[in-house]
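The complex appears here without one of its protein chains, the remainder shown in place.
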Amino acid sequence: MFPFCFEWAWDISHIVFMGGLWYALSIIGAGMTFAIVKSVFDCAGHDDQDHGHH
Amino acid sequence: MKEKNDYKQAKRYGMVIDLDKCTGCGACMVGCYSENNVPFKADETNKLDSINWIRIFKITNDKPYPETETCYIPMPCMQCDGVGKHGHPPCVSVCPAVATDYDYDTGIISQIYTRCFGCRYCMAACPYHARKFNWWDPVWPADMEKYLNPKVSPRMRGVVEKCSFCFHRYQQARDKAYLEKREELAENEYQTACAEACPTGAITFGDLNNKNHAVYKLKNSPKAFRLLERLNTNPKVYYLTSKKWVRRAGDNYLTHEEPGKIKNNMKEHH
Partner (left out) sequence: MNETPLIPAGVKRCSKWQFSLWMAAATAVLLWGVYAMYLIWYKGLNQTNMNDAYGFALWIWADLAVIALGGGAFFSGFLTYIINKNELKNIINLAVVIGFICYSSALLILAIDVGQPLRAWFIFWHANVHSMLTEVAFCLSCYFAVLTIEFIPLILENPRLDKKPFLHHLSHNMHGIMAIFAATGVFLSFFHQGSLGGVAGVLYGRPFAFREHILIWPFTFFLFTWSAAAYGPCFTILVTKITELITRKKLVKDNVIHLFAKISGWMIITYIIAKTIDTIYWAFVTAPGFGFTLMDFYASSTYNIGLLFAEIVICGFIPGLILITKRGRENSFLLMSAIILGVIGVSLNRWVMVLQVMAVPVFSFNEWYTYMPSWQEVATTVLPVAYGIIVISLAHRYLPVFPQEKELNPID
């Protein structure tokens, strides 16, 4: 799973397979981070008013 | 999977079993059990969950007396070279955790018990049923634990095990040769427990690549065949028989087909 695991080899199979995995995980991670951070800012922005509905 | 080593002459350890000589006595199984600390159950009636690294199949020609003939087929792990003959046996590439691997130095397929997590995919992949699962914790009768072979680690519940061609004996022989500053092993320095136990000398073991080893000549005999060869598993266990019906039983054939006259249907690929 990681390059420091001893079975790891920098061959095409590992690059394609693990590349796909880390790509998917990055999108999921980045998406969730974006949603959470934006929500924190949205909350802060609405603190002065009654919290609003969109 | 490990990279191929660039040794000039890699070993391909294999076995030739002469079915004309096998009496089905089971000494190979007993030898294997004690050499490899193979666990057994108090009641071994159900063979489908017994553990054995070599077992003997009994087949008959299905003819009435007096034409009835019987043949015993001892079956260890076939140590397949696999499709393309370069280290892709049915079981190795399917293992999700690299718990079984093809050793390019010897052609022997390892099983790493502490790595195996018991998914049993390798068992589904092996057409020879050579792989066995530890359905129970291994338990030996009182005092028998003292007689276990210290060179072979016993396995735990929930993992798969199989014949290793007594790989620990290979390691010992290699260590000895190293101390004696030798590169090569003599034929008799590394022999499996089953080959040594066979009273009729039906089992011959050695390096299939080495012209001086008995197996090299035997495998090229016109009597030689391998089990389920048409699947392209490329086993390293060969059998000898002079009987046509035994040869035919060793693989699957359509009615019009004749053993020994079939071309392999699969392309060699990775």
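In order of appearance the chains are A and B, and numbering begins at 1 in each one.
Quick note on the criterion: a residue touches a chain if its C-beta (ideal position, glycine included) is under 8 Å from a C-beta of that chain, and two chains touch if they have at least 3 such contacts.
Keep in mind it's a predicted model, so treat the numbers as computed, not measured.
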Inquiry  = Can you list the shown chains that the omitted chain is in contact with?
reply    = A, B
Note = Contact with the hidden chain, among B:14, B:39, B:90 or B:206, goes to B:90
Query = Among B:49, B:69 or B:145, which residue is in contact with the omitted chain in the full complex?
reply = B:49
Residue of B:56, B:119, B:152 or B:185 in touch with the missing chain, whole complex considered = B:119
Ask   = Residue-wise, where is chain A in contact with the chain that is not depicted?
value = 1, 5, 7, 13-14, 17-18, 20-21, 24-25, 27-28, 31-32, 34-36, 38-40, 42-43, 46, 51, 53-54
Task = Mind listing the chain B residues that contact the chain we can't see here?
result = 1, 46, 48-50, 57, 59, 83, 90, 93-99, 115-121, 123-129, 131-137, 156-160, 227-228, 230-233, 248-254, 257, 262, 265-266, 269-270
